[in-house]
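All remarks here apply to the structure that follows.
What you see is the complex with one protein chain gone and the rest in place.
Chains here go by letter, A and B, matching the order in which they are written, and residues are numbered from 1 within each.
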Amino acid sequence: MTVLVAAALVVVAAGGTAVVLTGGPAAQAVTLSGYGLLLTVLFAVLQAPDVGLAQLAVGTVVVPLMVMLTVRANARAARKRRR
Amino acid sequence: MSRRLRLWLFAVGAAGVAVLFLAAVLRMPEFGGVVHPLRAAVLDAAAAHRTPNVVSAVNYDQRAIDTFGEETLLLTAVVGAAALLRGGDDAPPPRPPRTMEAVRAVAYLVLPVTLLLGLATVVHGALTPGGGFQGGIVLGTAVHLVYLVGGRAALDRVRPVTVYVAGEAVGTAAFAATGLAAAATGAGFLANVLPFGTAGSVLSAGTVPLLSAAVGIEVASGVVVLLAGFLRQGTAGDEAAG
Partner (left out) sequence: MTVLAYGVAGWLLLVGVFGVVRSRDLVHAVVCLSVAQSGSYVLLVAVGYQRGAGPPLAGSFAGPLVDPVVQALTLTDVVVSATVTALLLALSLQIARRHGTTDPDDLTGLKG
């Protein structure tokens, strides 16, 4: 069990770093979604099912979707402004 | 400020935080140890109110007033974001996206299951992991499976945003009304005044299921209102682009 906890912690640290180092925000929406899944696994391993459910719903679906839509809307708004 | 200078400034600050954080960690109780000062009191209080899911007991009973503050924060953020996401050109609803038939079939099948799952999560908040937040987010997201089936036009038809704007207010008001009703009995704002029932039954744990449902309505509506704003801005002009 301890090995599992340690592994989940290390994977989450690596996942967070990967999200930060992902270049464009559109690609980040994808890595952020994966990172949300890693956090969910960590919460499950640490016996926190309520938090895991919330993270699964918010972190892997809603927030990445909002990020992706904002990237598109921003690009369009910026193009229009510069024209 | 140049980027180089900014990174140096960050490096100095981060090094300071890291040293202080490590110094604090070395004096923390051991990870995975047995020192949990509040646990016994919280478990006893949850058992007294017959709420098996102790996290829900903390959120909707013992710490309900904090949750009320959080609901107000959620309401304010949704109102703020909805206000910021107004305007822009109202491009005509784009034609349905070119979705594969298999995806559309799966979306049709999954939609009712997801809605039921979200409802079950809200209703069983006092008993099993989950509650108003988790279930509300599932419900609010599930509606958007319609987008996969028929695009934004179909989504706009089945999801009148004004209804969800009202739902956002109704959810918050229901939470406050439950609290005020408890105060009217003389027990105090958001006190758990209803009979606790039998542990394990859906209508047990007093006001916990009521508050969970209120939060569920508010969160589901909030997610729909937010995603509606982002979808409108993010998918406008698809016809010109696609």
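Basically, a residue touches a chain if its C-beta (ideal position, glycine included) is under 8 Å from a C-beta of that chain, and two chains touch if they have at least 3 such contacts.
Worth saying up front: this structure is predicted, and the values here are computed from it rather than measured.
Contact between chain A and the unshown chain involves residues 1-2, 5-6, 9-10, 12-13, 16-17, 19-21, 24-25, 28-29, 32, 35, 39, 42-43, 46-51, 54-55, 58-59, 62-63, 66-67, 70-71, 73-75, 77-78, 80-82. Against the chain not displayed here, chain B makes contact via residues 3, 6-7, 10, 14, 17-18, 21-22, 25-26, 28, 30-34, 36, 38-39, 42-43, 46-47, 51-55, 57-59, 63, 66-67, 70, 73-74, 77-78, 80-81, 84-85, 87-88, 128-129, 133, 199, 219, 222, 226, 229-230, 233.
We adopt the following convention: only the chains that are shown with their structure count from here on.
Chain A and chain B have Cα centroids separated by 17 Å. Residue ranges on chain B touching chain A, taken from their complex, read 32, 53, 55-56, 88, 121, 129-131, 133-134, 137-138, 140-141, 223, 226-227, 230-231, 233-237.
Residues of chain A touching chain B in their complex: 2, 5, 49-54, 57-58, 61-62, 65-66, 68-73, 76-77.
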